[in-house]
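Report on the structure given below.
This part shows chain A:
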Amino acid sequence: MLLTPILLVPLMASLACLLTPSRRVMEVLNVLAFAVALALGLRLLNQVLAVGFVAEWEEFLSADALSAWMVLLISAVSLAASLYAGRYFRRDLASGAVTPGRVKEFFVLTPLFAAGMFLVVLANNLGVMWFALEATALSSVLLVALYNRKTSLEAAWKYVMLGSLGLALALFATVCTYAAAVGLQPSEKLPSFNWSHLMTVAPQLDQRLIKLAFVFALVGYGTKAGLAPMHTWLPDAHSEAPSPTSAMLSGVSLKIALYALLRFHILTTQCVDSGFSRTLLLCFGLFSMFLAAPFILVQTNLKRLLAYSSLEHVGLICAGIGMNTPVTIFGALLHMGYHALTKPVLFFAAGNIHQTFHSLELRIIGPGVVKVLPVTVLLMGLAAVAAMGLPPFGLFYSELTVISGGFAAGKTFVSVLVLVALVAAFCGILTQLTRILLGIPKRERTSDATPWDGVGAMALLLVGLLVFSVWLPAPVLQLIQQAAGIVGGKP
Partner candidate 1 sequence: MKIDVLAIALQTGLVLLLAPLVSGCIKNWKAKLQNRRGPRVWQPYFDIIKFLRKDMVISEHVSWVFSAAPYVVFVTSLLVGVMVPIVTVQAPLGLFGGALAIIGLLALGRFFLALGGLDPASAFGGMGSSREMTLSAIAEPALMLAIFTVAITAGSTDLSRIVAEAQGSNLKLLNPAHLMAFAALFIVLLAETGRVPVDNPATHLELTMIHEAMLLEYSGRYLAFMEWGASIKQLVLMALLVNIFLPAGLAGDGSAASLGLALGVFLLKIFVLSGAVVLVETVNAKLRLFRVPDLLSAAFVLATLGLLSTFLFQ
Partner candidate 2 sequence: MDNLDTLLNLGLLGYVAAAAAGLLFFRSEKLANLFSFGCASVAALCGIIFSVFSLATGAAAANQSFELFPSLIPYVRFSVRPDPLSVFFTLIVSLLGLALSLYSLGYARGFYGRKSVGVLGAFFNVLLLATTLVFLADNAFFFLIAWEIMALSAYCLVSYEHEKEETRRAGVLYFVMSHIGTGCIMLGFLLLFQASGSYGFETFQSLGDSMSAGKRNAAFLLFLVGFGVKAGIVPLHTWLPAAHPVAPSNVSALMSGVLIKTGIYGMTRVFFDFLGTPPNWWGVTVLTVGTISAVLGVLYALMQHDLKRLLAYHSIENIGIILMGLGAALMFLHTGHTLLASLALIAGLYHTINHALFKALLFLGAGAVLHSTHTRDMEEMGGLAKRMPKTALFFLVGAVAISALPPLNGFISEWLTYQSLLQGFGTTPSLIRLMFPLSGAMLALTSALAAACFVKAFGITFLAQPRSEHAAHAHEVSFTMLLGQAILTAACVFLGLFPTVFLTLFDPVTHQLTGHQLSAQLSVANGLVLSGVMSDGGTVSTLGITLVALCLLFVPFALWLVFAQSTKIRRGPTWDCGLKGLTPLMEYTATGFSKPIRMIFKALFRPRREVQREYDFSPYFAKTIRFEAHVEEIFETRIYRPLNRWVLRFSRRMRALQAGSIQAYLIYIFITLVLLLLFAL
């Protein structure tokens, strides 16, 4: 009995927050919930390594290596976000940017959002996975629209419209997959729609239907994952949402949609042996990376800059998996972990800057933030160095693994494209952040700049990132290799 508590704990926290009036209690509840979820995630990790496939409620909930790795990511990012949210909303309330009702709404919806994500990852049935993803979409819409400003409403509207459309297409893909399963044994009343069962029967499925299903899944779940032509909602939603939410959105919710897409990818590679789904993933991944670079270069809004950088990293993960060799998939999954630890720090720092300068426009923030918020800028600098893929941090290692895997597998041209996109993004981020972080501030900032704010969450994540960059513990390594095996198509 391990999977259901992971789901129930956040739900209980959400309900509890609904009932308690005081904000302090809600903060503590959230942090506790996600701390417990993280602990459970770690136990799940050990169990998955031992058993390989954990199932409950006669296989309604199941967890293999890939989902265990996802559970870890979700709980880590959510814990960091909830740690940061406490101080963040205290300052927002003080400055009147948000009403207590909305803060309560935040503390209720965030665990719901996380629970939805846990369900996506733990659901064995594709339909339930779709349902869970729809739940996360709906809960995060109201989080994006928390500030009730004109722009955040606009961002929420686009987020919900594009999201729901994407999920409708994904539903069609689920229907087609189920139809293929039904087509296989017409006699049996209701064949089981569990993913594990589908995997066993995959080679006999009707190839054309599975390919149609993958196309719709790619466009549907791709929209939720923010792949290139369908990414347009991503910068709006991430820049308008409150920082803890945009950290969760950017850090892990994109990867959950990518996880769903991967389930279809694995199914298609099992059924259609040609590299159909692989080449599509690769093309969309590369397109996302190359599309992100120009936007980063001429970006005027800080959070949109970070959103496009997330788009680029998701593109890299997608391309890594698209190259479909054990090394590149291992690199891509590892990159998911490192990115999940790095991106929230950047968003928390952006949150601090937003609350101090009351704007996200790079022109208004202007040079010299280091003189106003020295500690935040130091941590943001370290996270930016990591996000740019420079050595002391793990992202360099995972990016190089993906590219060298591509070279070893003979896909030279594609790997060169990946490297070119990474260098372009590096130049963009460096020029933009240097312009605002270093130098002397234009006009003297008022007193409301409290340098030591929200530093705890950021420092925790950075220390985690540094530790995992240098030392990759054996169980985590084994888990990722197992997950890579699953994605790579070995059962």
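For anyone wondering why these and not others, all candidates are chains of the complex that A comes from, given by their letters.
One rule holds in what follows: a residue touches a chain if its C-beta (ideal position, glycine included) is under 8 Å from a C-beta of that chain, and two chains touch if they have at least 3 such contacts; residues count from 1.
These numbers come from a predicted model, not from an experiment.
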item: For chain A, as assembled in this complex, the candidate in touch from 1 or 2; value: 2
item: Interfacial residue positions of chain A with respect to candidate 2 in the complex; value: 157-158, 161-162, 165-166, 169, 208, 211-212, 215-216, 218-219, 223, 229-230, 232-233, 235, 276, 280, 291, 293-295, 297-298, 367, 370, 385, 390-392, 396-397, 400-401, 403-404, 407-408, 410, 412, 415-416, 419-420, 422-423, 426-427, 430-431, 434-435, 438-440, 470-472, 477
